[in-house]
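The complex is shown incomplete by one protein chain, all other protein chains being positioned as in the whole.
Moving on, here comes chain A:
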């Protein structure tokens, strides 16, 4: 007997109905397994928070750890509510948050824009990159946070020095990623578009920038953290408003709960920014294949 397509077709006589039903039950089982996993995941996450925060509360309540130095979760919560309700000695707490946020966002925008423009142009130009390379390394080696002192001296205790400090911190993170992203552009793709007749401007627009965008966007997540750090440090060095000032004041009055309260508020702000950046990332990088982890195996 020879194997013909029809013969091969008859070898697998699965009636379509049982096949579909079996598929449905397999899918159902898969969904159940996924739901179970999700429930356990959240139970474990919640449990972890309870152990850490509860343990902190317990040890400080039993005076095994001194709440005077290390704060206490209940105290931090009370202090946070108090800050929002009664404000600080310098005015409303919302003003402080708005000030810090403004400094961080402006610094972030300025630093990211400068980093992208310089990173992309230096990544394009090998000679310029070789000339400036050592200097950039030197500047990168400087502890830039100290620049904050100079900015305060030069620009006073307003918003400007904080924006500048944020921008400097953000710039280097974004710059190095943009630079590297441009360097990593696929040689084949470059050769291909050049043969197709692309001008240098075409290459930048259609190839270099989209390709480097993966790197740039990844760096923006870290960069926003740095923007906040820049704003806070600037405020600690000298300011009239800002969460950094609230933290510094709390430190001065030996109030660890106040320091932690400032930290809590900043964390929430950073998480919100992170979420917005993830939305932006999804939108700009929608062409990327889903990572294997997202296509869950049953």
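We take it that a residue touches a chain if its C-beta (ideal position, glycine included) is under 8 Å from a C-beta of that chain, and two chains touch if they have at least 3 such contacts; residues count from 1.
What we mean here is this: contacts and distances are computed from a predicted model.
Trainee: Quick one: the chain not pictured, UniProt calls it what, "Cytochrome c oxidase subunit 3", "Indolepyruvate ferredoxin oxidoreductase beta subunit", "PadR family transcriptional regulator" or "ABC transporter ATP-binding protein"?
Mentor: The record names the chain that does not appear here as "ABC transporter ATP-binding protein".
Trainee: Sort through A:42, A:135 or A:287 and give me the one touching the missing partner chain.
Mentor: Among A:42, A:135 or A:287, only A:287 touches the chain that is not shown.
Trainee: Quick one: which of A:199, A:222 or A:267 touches the chain that's been left out?
Mentor: Only one listed residue reaches the unshown chain, and that is A:199.
Trainee: For chain A, which residues touch the unseen chain?
Mentor: Per the touch rule, chain A residues meeting the hidden chain are 186, 188-189, 191-199, 202, 206-207, 210-211, 213, 285, 287-289.
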